[in-house]
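Take a look at the structure below.
Yeah, one chain of the complex is gone here, protein chain that is, but the others are all in their spots.
A and B label the chains in the order they appear, each numbered from 1.
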Amino acid sequence: MINLKIDDKEISVPEGITILEAARQANIDIPTLCYLKEINQIGDCRMCIVEVEGRKGFATSCIQKVEEGMVVHTHTPAVMEARRMVLDLIISNHAKDCLTCTRNGNCELQALAIKFNVLNIEYEGERTKHKVDDKSPAIVRDFNKCVLCRRCVGACKNIQNIGAIDCINRGFESCVSTAGDNSLADVDCTYCGQCIEACPTGALHEQDDTAKVWRKLKDPDVYTIVQTAPAVRVALGEEFGMPIGENTVGKMVTALKKLGFDKVFDTNTGADFTIMEEANEFVDRISNGGVLPMITSCCPAWVRFAEKNYPEQLAHLSSCKSPHQMFGAVIKSYYAKKFNIEASKIYTVSVMPCIAKKYECTREEMEQDGLRDVDAVITTRELARMIKQGNIEYTSLEDSIFDDPMGEASGAAAIFGTTGGVMEAALRTAADTIEGKNLGQFEYTKVRGSAGIKRASVNISGKEIRVVVASGLRNARKIMNEIKNGKADYDFVEIMACPGGCVMGGGQPIKNSKTRSIVDVRKLRAEALYTIDERSVIRKSHENPTIKTIYKEFFENPGSETAHKYLHTKYKKQEKYNI
Amino acid sequence: MGKTIEDIDNIRKEKRKELDLRVNINSDSIEKHILVCQGTGCTSSKSPEILENFRRLIEEKNIENVRVIKTGCFGLCSKGPIVIIRPEDTFYSMVKPEDCEEIINTHILGGKIVERLLCKELNGAVVNRLDELPFYKKQMRIALKNCGVINPEDIDEYIAFDGFKALEKVITTMSQDEVIEEISKSGLRGRGGAGFPTGKKWSFVKAENSEQKYVICNADEGDPGAFMDRSILEGDPHSVIEAMAIAGYAIGASKGFIYVRAEYPIAVKRLQIAIEQEREYGLLGKNIFGTDFSFEVEIKLGAGAFVCGEETALIESIEGKRGQPRVKPPYPAKYGLWYKPTLINNVETYANITRIILNGADWYSSIGTETSKGTKVFALGGNVNNVGLVEVPMGTTLREIIYDIGGGIPNGREFKAAQTGGPSGGCIPKEHLDTKIDYESLAQIGSMMGSGGLIVMDDTKCMVNIAKFYLDFTVSESCGKCTPCRIGTKRMLEILERMCDGNGTEEDLYKLEKLAFNIKRSAICGLGQTAPNPVISTMKYFREEYRQHVTAYECKSMECKALAKIKIDEEKCRGCDICKKVCPVGAITGEPGKVHTIDQSKCIKCRSCMQKCPFKAIGC
Partner (left out) sequence: MEENTKNINCAEEKIKKEINEILEKYTQTKDNLITILNEVQVKYGYIPKVAQIEISNYLNIALAEIYGVITFYSRFTLVPKGKYNVSVCLGTACFVKGSREILERAKAKLGIEEGQTTQDGKFSLDTTRCVGACGLAPVFTINDEVYGKATVKKIDEVLDMYMAKE
């Protein structure tokens, strides 16, 4: 332990932690801006400077480690004046259109301005001007709001190991951009959206599709059907001040109905289709000498990553569409027919924790019979904004349940929203399929938890099935290199682009730096999903009665010709750069 | 096979005899050596052609016992290209390629000095010999000892003048601690700017426990107007590499890097040649002098970023990244290149090492002041008669450098300020001309030693404009990493621009000062922390000038065109009409014989009228 004094408080903290962490342990707040725990610790914004006795100049509290006998002052007049100047300078080069910003009310720069009582800008001057990059269907980059904290670069380069964005130019002209200052749409960006989650301001945000959805909701000739992904329900409440990881599925369904959707369905049902098809495909590959290992394909950022970086390995990807695309296709085919709704009048909206889904639904192969599987994707954040726009008091809503007959889903589908969940759900069904009977085995705990790569071995019918679960694209790359180099000794791989899986997706409520450093957001949200699973009556996809009915009435069996038509897709090599 | 200690010794003895004429005016050598400066300055004015001409002429005329030698910088760059004939030490200045023939015919063959090419003093006196020039009289050459004496591309010439003797002494007779102790005792401090005690730095890196350590030579000399390090590398590259090996031995490193600007092609080439020659002789590589000590050196090129002179930015750059400084501590001594303990010294610091080892710490520490030992090399430039490279003992005054060595201010102008430390330093006014130069005294008067740029400014210079010039430099060289430097220096520049354009206010003075103060304390690296210095020092010593810019909207020196007001003194004007005629824009009116006036809205401040007025009636 290290003994030191911060603002006259004697404290004892573990060796190796920073002054900032020590101060927070002692309940002393030091403002930060560029700091994002484990993602970006470079000390460049200078908000967290403190005075250390006996040291010339200020210390950078987010980087510098505690030392025995250190005496730290966090709020001397000199420190306060310097911080105020730093903030003034940052704001002087910032587009101050807060009222029309997606991050209005949830902006770390705004919060600092309030904290420092910034009533005027002392050093107004030239501002760096950049054109907004809104070419991609998923992400908008507005450098005019960038504070150059580089948290996004940390997320993209250090965490995801993509490096689609980096700091370019020098000095006052420095900015975060892509190779050649091109659009994200034309470079190696996968649309995972981790940069958005890292951004303290509105410089990076999703393409807002709420206006598009509102238009359809107001159109009496359009039949709007919404579906919501598993991870949305355990995070949406956060946008209304509710605890992190609280499952507000009942309120969410009520809100969606109040917004005017004609039907509110659960993407989990779609996930059950995915498991039916994917487990079947896996069993088929195992039994008939197909390409192994097979890799899941639910995650569109991962798919885009694979198409851009591993075009030779695409045969490893399961041909299954992702759950919401499958479900969209089912709605516009089976459901429309069964309930006698003109399919062309149906407008399907998916509420997703993800921004890559916005891109996925625009992929040309995602349609059948001339109808798009999914017409619009909005994120958890956009849904929250729509609820606010709709004057709905979310926290005081009554609960309601998903619409019949497509609302029912298994617990297996619920855990799709977290790393390891798809694998676990697939194993439940695959095991039963191989054995030809109900095994009563539900939980495969080895694939749970926060590790970036989890390796496990499962014995099914006397056969060792070796599985790997990877989350985060850095880990995906490791696995893909193993496969590419012939070093893969496993059969089935689950990959999710976002570290932790969809609960930490790029469309989820954004948590500020301080929250992220003291709360394990992933764990809370994931636990909520496992709780849903545990409390579910049906915990295996193939036991879901809705699924059973639809296969009986429409698809016949998994992997059938009809199933392939609506539920499967193809991949093709994408140029890494179109520049 | 590498050479043994004896081999090197033999080369030294033989070569030294052969080169005696280079340093001994009374040498009985039958040879004559024509030394032609091939430093960047002289090279820019055709010295390679001069070298070629001499060689050609000697061959054509079949002249025996005369050799043409390329050397590094002699120092007096403004008199370049320079040619020196040894042993008689005749100093020819401003030589043109077509002068070679005359020198050969008259001097070499005819034995008579070519008077017209000799250097003339300000008072008209002709100087025959290099060491008689006042420019050299107060100098003391330690770091530059070999510059201009040896051919930097011939390792044997370096060996002749005690080359590798220090390395031999260190690795065969001294322990690591003894070497560090010697350096510490000498009082040598880092010549790169801040002046950290070199021995202490070495001991920090030595103390780190690591299999892999690195030695780096910082040759990313970026101060605009400073060329000390380049001249050393061009004139005496081996002395730097030898010192790096000594440092490697002392701290326990077997690998060194020289980070040098790609804009210094001559220095890079000479370093490459030097490294190759040393490898060939086994003075770099495995088991040097047959001992356990191995050392290798690699050159890394910079690519035009001033900030890379900052040690952590330099490390990032060697690693192949943008040169953005790291937050310190931890210092490179602990986590340096690839996060291994790393020693970084600059070129001039290394250039002192071998002399300290050979002559002893006591000798070295007897030179200089209480806190700053040895000598310092300055690149003297600007409004001074003798522009060039000077090396003086610490404690020499600015007045001695500018007037005795530099020959004073040209064109009969007055001294206004001297700038040391480049963009990190400050402007020193007249009242501090007698300051004895050392690290502490310069810091005390608001400047810093810096790497050694010393720019003299005469009274036609506007100090607000000078501050603007430096800020402009900092803004374009800021790496952009930290807020205070990225945006803060830009805002300072904007304020200065306002002032120079006549849009400044008194409040701007206060704002500028406040910004300067806070940037200094909150920026990450040395570049940002010192960026406000030119503003702070000029505001301190020339505040009235700033005030004139924002209250009277006047720039007395007329450098700020928007503020300059050229006026006709009614008392002195005789109405001769000359000014009216020379004015290119017709801004001057007045009837012959009567007082003339200037229409300020038309005046373009070309000063033609000022220069032409026979009665000195026009001024500002």
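Assorted remarks:
Everything that follows uses one rule, which is that a contact is a pair of C-beta atoms (placed from the backbone, for glycine too) under 8 Å apart; a residue touches a chain by one contact, two chains touch by 3 or more.
This structure is a prediction, so every number in the text was calculated from the model and none was measured.
The chain omitted from view is touched by exactly one of A:28, A:111, A:168 or A:314, namely A:168.
Checked against the full complex, the candidates B:457, B:516 or B:603 give a single residue touching the omitted chain, namely B:457. From the options B:92, B:136, B:249 or B:264, the residue with contact to the unseen chain in the full assembly is B:264. Of B:192, B:237, B:408 or B:422, it is B:422 that touches the chain left out of the display.
Along chain A, the points of touch with the absent chain fall at residues 157, 162-170, 177-181, 187-188, 577, 579.
Although one chain is hidden here, its contacts on chain B can still be listed: residues 39-41, 44-45, 76-80, 222-227, 230, 262-264, 300-306, 317-323, 379, 381-383, 387-388, 419, 422, 453, 455-457, 461, 466, 469, 473, 479.
To be clear about the criterion, only the chains that are shown with their structure count from here on.
Considering their complex, residues 305, 322, 327, 329, 475-484, 486-488, 490-491, 494, 511, 514-515, 518-519, 521-524, 529 of chain B touch chain A.
Note for the complex: chain A touches chain B at residues 42-46, 49, 57-58, 60, 63-64, 78, 81-82, 85-86, 89-90, 92-93, 122-123, 125-126, 148, 167, 169-174.
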